[in-house]
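Complex shown without one protein chain; remaining protein chains in place.
So that you can tell them apart, the chains are marked A and B in the order they are listed, and the count of residues begins at 1 in each.
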Amino acid sequence: MNIPEYTPALIVAIPLIGAFLTPLISRVHDKLRNIFVILVLVINASLVFLLAYDILKNGIQTYIFGARNLSYPIVRILFEVDAMSIFMAIISSIIVLVAVLYSWSFMKNNTGLDKYYTLILLLTAGILGMVMTGDMFNFFVFLEITSIASCALIAFWTSQAESVEAGFKYIVISAMGALFVLFAVAILYGQYDALNIAQLADVMQYTFLDKIALVLLIVALAMKAGLVPMHMWLPDSYGSAPSTISLVLVGATLASLYGVLRVVFTLYGNALSTIANFDVAVNVFIGWFIIALAILSIIVGVIMALIQTDFKRLIAFGAVAEIGYMFLGIGAGLAAAGTAYGNVALQGGIFHIFNDALDVGLLFLVAGAIYYATKERSLNSMGGLARNMKFTTVFFIIGLLAVAGMPPMNGFASKLLIYESTFQLNPILAIVAILCSILLLAMFVKVFYSAFMGPELPKFKKVKEVPKSMLFAMGILATIIVIFGLFPEIILNNIVQPAADALLGYSEYISQVVAGGI
Amino acid sequence: MTEMSKIVRTITNIAFPLSMIFGFYVIAHGHLTPGGGFQGGAVVASACAMVLVAFGSKWTIGKIKEKRLSVLESLGAIGFIGLALLGLVFGIAFFHNFLVGSDYLFGIIPATGSGLADINTAGVLPLMNFAVGIKVIAGLFVIVLVMAYAATSYKEDKK
Partner (left out) sequence: MIYNIPYIAVVGLILLGMYALVFKRNLIKMVIGITLIESGVNMFLITLGYRKESIAPIYTSSPGGIMSLPVPQALTLTSIVIGVAVTALMLSLVIHIYRHYGSLDAKNVRRLKE
C-alpha cells in the first residue's frame, strides 16, 4: 500500500496536537475526553505499525523538516528511522495504549484528570521523538520534555508525602543528567561544527575531547536508564507513582537505553575498532566496563528485592535486575563484535528490552489492581486474595513465570539467548545470571504465596474483582506474553534481527544522509 | 501577599502599559532585531508579575481567573502546531514556510546584505512568534500567580 512519506513527522505531531486540545475538550464532558485520548493513541499506534511494515521492506526512511530535498551543508533537522528506532516505537505505543485503557477506571475518582491526560500525551510525543530523531540537540530537547512530563506525573498524588519526595529526587537527578548530555553535545559541536548524528559519525576522529564527550554521554544516559551505581531514583519513583505511570515510566527508561545504543554503535561506530588504552580495542574496553556494571546491577537488584515488604518497591528492584540483563547482552555484543556469538548476545539483549517492558508492566498493573481493590500496599497485611480476585491471580502467575524466565513465556527465549552467548564469552557471567534468575523466581513465589494464597482474612471479605477495563488492559499484555512465548521466531526473525543488523551496520545509516558515505 | 503603599501602586499604573508595549514590540520584531516569542513573552510576564506584587494577590486573582489563562495557553500552542501542519497541507513538508514569496500576508523577500528591512517579510515566522508569545505570557503568569496564591492560603491555614 502507498504509505505517505510524511509519516515520521505525523507520529510526533499527532500526540502533540492532541495534548494541546485535551484541556479544551475536557471542559465539555469527561467521557468525551477519555474517548478522544484513546482515539489519538490508536491512530498513532496504527501509523507506527504502518511505518514498521514500510521500513522492514524498504530500508531506512528519512524525513527532512521544512524542505523536500537535502542541501549541503546540512542545516535542517532530520528524522532518520531505522529498524532499531521503529522497534522501540512499537514498544512505547503498545505500553502507552494499555496504560490509558487501564486508567479509564483506575483514576476515575481523582480530580485534575485533564492535566493527567495532557501530560501522558506529551510524554508519548517525547518518547517517540527521542527514538526517531537523527539530530543530537533534538535528542536533548525531547529528553528534557520526557523527564519534565514524567516528573509531574510521578508527583500526581500530591496528598501523599512519598510521591512528592520521589518526584523531587527524580527531577534533580534528571536535570543533572540532561545538563551533562548538553555539555557533551556542545563539545562535539565546537569541534566539528555539525549537530547531525550521521554527519558527526562521518567526520569523527576520536581525539581527547571526543573521549570526554563519550564518557559524559554514556554515564548520563545510563544514569537515566537505571544502571547501578546510579539507580537510586528508580525504586523511589517506580514505587510511589500511580501504577499506570510506573508502566509508562518503563517506556521512558528504555528510550534512554536506546540513547546509549545509538551513541555507542552509530555515533562512535568508526572509532570502535581503534586501539586505545591497555593495548585493546575501544569496543572491548567499553564492552567489559558495561558488563561489569551490568553484573553489579543484577546482583544488587535481586538482593535488595529480597528484603522489601512494599509490593511495588519489590517489583521496582526486580526491574533494576532486568535492566542489568539487558545491559549484559548489549555489553557482550559490544565486547565480542564481529563474532557469531556476539551477534546472538546483541539480539538477546534487544529481545529482552521488548520482553521486560511487557513483563514488569504486567506486574505493576497487578499491584495497581490490588491497591484499587484493597487499599493495601504492604505485603505483611495481605493474604488470601485468590478467592475473590481470580483473574488477577492468573495474570500474576503469567507475569511471575515471564520475569523469572520460565517456558512457555517470552522471558525464556530472550534469557536463553543471553545465557548461551555470555557463556562463550566467560562462563562466570552466565553462572551469575542463571543464579540470580533462580533467586528472582524464588522471591516472586514467596510474594505470590503471601499475597494470594493462605487463609482468608476477615477484612477482605467484601473485596470484589476489579472493573472490566482494567482486566481488559491486563489481558492484552498477558496475551502478547503468551503468544510470543509460544512462537518466538515470529518476532525474532522479523523485528529483532533487522534491529541488531541495523545497529552493527552503521555505514548504511551514515550513507543515507552524507553523499558518498564511508 | 498584601498590597503595597499608594506611591508604589501609582507608579505601577504608569509603568505597566509601557512595559507591555515594549514587550509586544520585542515579540513583533523577532525576525529583524534580537528578540522573538520567548523573550518578549518573558518581558510581558514580568510586567504582569509587577502588578501582582504591587496590588496584592487577592485583588489580582479576583480580576483574572486561572481558567481563562489556561484556555489562552492552549490556544497559543494550538496556533503554533496548526501553522506547522498548514505547512504540510499547503506546502511540501512539515514546518515548511509557505507564506514567503507569495503575496498573501508576510511575503516580501528583502535584498541580501546589511540594510533596513520591512516588517512584512519572513513569511510564517512572525505568526509563530505571536503564538509562542501568547503561550509564554499565559504560562509564566500562571506559574507566578499560583505560587503567590499557595503561599497566601498556607499562611491562612496555619493561623
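What we mean here is this: a residue touches a chain if its C-beta (ideal position, glycine included) is under 8 Å from a C-beta of that chain, and two chains touch if they have at least 3 such contacts.
Note that the structure is a prediction, hence the values are computed from the model and not measured.
Of the listed positions A:24, A:141, A:379 or A:457, the one in contact with the omitted chain in the full complex is A:141. For the chain left out of this panel, the touching residue among A:46, A:158, A:426 or A:479 is A:158.
Across A:183, A:341, A:372 or A:423, the single residue that touches the chain missing here is A:183. Considering the complete assembly, chain A touches the hidden chain via residues 137, 141, 144, 148, 151-152, 155, 158, 161-162, 164-168, 171-172, 175-176, 179, 182-183, 186, 189-190, 236, 239-240, 304, 307-308. Against the chain not shown here, chain B presents residues 32-34, 38-39, 113-117, 140, 143, 147, 150-151, 154.
Basically, only the chains that are shown with their structure count from here on.
Chain geometry summary: the mean Cα position of chain A and that of chain B are 36 Å apart.
Chain A meets chain B in the complex at residues 6, 9, 13, 16-17, 20-21, 23-24, 63-68.
Partner chain A is touched in their complex by these residues of chain B: 70-71, 74, 77-78, 81-82, 84-85, 87-88, 92-97.
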